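Here the complex is missing a single protein chain, while all its other protein chains stay put.
Letters A, B and C mark the chains in the order given here, with residues in each chain numbered from 1 onward.
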């Protein structure tokens, strides 16, 4: 590096801009659009690197047991996840560029690429793993391994074995202190005192009350939701398919319900960002499917997959934060919300 | 109208801006976000009106038997369909605005709206019908009728019974004159003369040749596509599920293959616009599903539907121009393309 | 209204969809694109109504003297301003639709509209006024009045005479309590004790220190910024052109510098939203100029204005929150930031 900072050297443009070698040139059958194909994939991979960088930093912060509400780091987490959403929106938009390549233009070099394939993007798979997609939740498990070199499989396996954002969020939710603190609840008001006696002693006073009010809020066709309620919020089912514990679900729902209180504002933003990320990821997958369908129809992908079918199955299976999204089924109207005691309100506020 | 033109009178703003009556105000339980809910739906309906206006004008042009390549109207058709795509992109984007309404904010007035529901948007259903969605292809046929008043059912039925854009495109493709004109093919070159003798006499010389070349282009895993080829391009199957005749499919594929020639440029743009519209419609449906999922989870929609499940099934079934999209399965590389004779090249060019 | 809620009645679609009367039809010279022209303006006006609704609700909240950090309403303010940004982004995007109308298509009915003009959109002018644009800051003051009816001028004047968001933000910033509370500063650490003696007694200990550090951070070419510093943060200049008092500027800068602390997180988001709104408004103005330029070139607008020149001058003058944007000139690097005392840190945290 020269002692005087320079844009070109700083950005390693000599490397970056000397990394495009169309195979169609190599084979002396120039296909104009292959350059676009290369460059768009390179930009995708650069952005994947950035996304990994952000999510790794977020997971690192979330791993600190000391992460609490007073920590400025919670804001950092929200900010960086929100940046991930912004990046993902651009990645979705970039598909517009890919779509300027017509099927005929792609055919000019498509066969030269076999068996290379976008399924070999280990960065994207690592990203899914860091967010929380586990191997056994993946669609087409053997297929995805067969496409990768051992070196990359190892990277992804390592990411899968570490604590994912979803698991860290689960723990952070479980750490929420408010229910455990007796003072917050000693003046919690029930609709009538009789209720107090009828309630399930094993359940927290708040959730006893909330469950009753939720039940009242259901339309007659929705009564089955009531059973789901217990499934999600009270039983600690040994169902391995669930990622969030019932304690975590209670904390998350509480945050959604009382998000107006200062302490809960950032936690609410955090939960919202997770849903935003899932939505952008899924929109990306969806537009990707449509693009593949338009470009190769029912033909076999360069990597040998049945193309669209694979992507479609993955789309439905790879919602990472869907258990958080589904909590909205259990909200009730604001005017039915249990009021909180003065002590609790103080607890959720600023030192002032 | 005053004799001096004025922005407010011209746009009937007194009507437009005096059409928002939140039910939550009516019931004296003001819910701030209901205004947004009303206004966004009103803008959607205004844009649906504009889309209907454009598609009706397009269908009217496409109905003229005189519509030919020299007609300036083909350009008008492409331009207006492209405008539809542009509008649909904004409608997709508008979902961002809807998503600023959190589930809790929606709950504040959601129950007051029952049993009104977006499924009652007859304009959108008419739009689908004008594009080419037939009643028997609709998901949940009885359900959609049960939601509407007879007056609106009649409007949609009428649209369904008229000639849809898809049907008109089918006829327009069938009218393509080039294969019928003997002069264009008398000097058509085969790879070797022997071929000439082996070919299926019932088939056009071009398609005999193309079919052979397509077969050669298939990867071994794709050999089943060869059977599909005949299914799509030669048999006039009585399959009621197919909207495009084999003659129309041949014309469409020819346009895709030789789109560089002047006469085929606008027809290619027209086919491309149909795919764009389908893509935007499907992206709209997809984001709509996600939004509903985030907003009401697994609860019942205000119209009594199971919400997300209905939308999801419709998403998969309501691709209108999918038979055009699937033609990409039958393209071959440019360097394998049969060359055209001088006569044919002249036929596809300008008077010059 | 029927006793059963219905989508069409609820949304007053009979009114909304029966409000498009092309003047070209009226004059029996049908111009296809006039429908688009009408409908796009109607959707703009619907969105302006929504923006006004949000900003009015925000201003109402900001007017409460009791609005403090513990109030859930600050979150509501941020959320609604963020919704305004989301809406404005769609309004910017909508220009894409307008641009599908070519200059020739516009000419078909353009003259029929004279002297109506978009300058007669009183809702947009009211919106600018609610945000904080004052009459004497407007470009082309007489011109804008000459275009409007007295009734609408009165509405805008009323909005101009009320407390704008900018003024309310100024007051809210001035109310920030932290500098006035002696306890927060008794243990504030200086770089060295000598400093303590040299400082300007009239200035707050924090700002004395900050000003010195800011001065050190400036590159030699930037030394003039130092004079600006005093101008902005200490003198209460009688300069009528400035909207923010020096006390408000100090509060805003403090929020930007220490945004990590819980109490300052929402205030930081609020300031950021104001800049987002300004950016979207200005992007909207800019794209609007380009569109007008493309559509009518150097011709006179239907309202008689010189079109582009007017819009361009307004673009440069109508930045509403620019004094907040310009505070970034006075930030210093995080590692140069004065540390806060334990007391102050506690003050900025949660009750916990």
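Convention: a residue touches a chain if its C-beta (ideal position, glycine included) is under 8 Å from a C-beta of that chain, and two chains touch if they have at least 3 such contacts.
All values reported here derive from a predicted model rather than from experimental measurement.
For the chain missing from the display, the contacting residue among C:58, C:169, C:205 or C:257 is C:257, taking the whole complex into account. Mapped onto chain C, contacts with the missing chain fall at residues 29, 103-104, 107-108, 111, 219, 221-222, 225, 228, 256-257, 259, 275, 279, 282-283, 286-287, 290, 293-300, 304, 325-335. Chain B meets the missing chain through residues 68-70, 72, 75-76, 259-263, 265-266, 346-352.
Interface with the hidden chain, as seen from chain A, comprises residues 4-8, 10-13, 15-21, 23, 32, 35-36, 38-43, 45-47, 49-50, 53, 57, 79, 82-83, 86-87, 89-90, 93-94, 96-97, 100, 112-123, 149, 152.
In this text, only the chains that are shown with their structure count from here on.
Between chain A and chain C, the least number of touch steps comes to 1. Both copies, chain A and chain B, contribute mostly matching positions to the interface they share, with over half of the numbers common to the two. Centre-to-centre spacing of chain A and chain B amounts to 32 Å, using the average Cα coordinate of each chain. Inter-chain centre distance (chain B to chain C, centres taken as mean C-alpha positions): 40 Å. For chain B, the set of residues that touch two or more other chains comprises 114.
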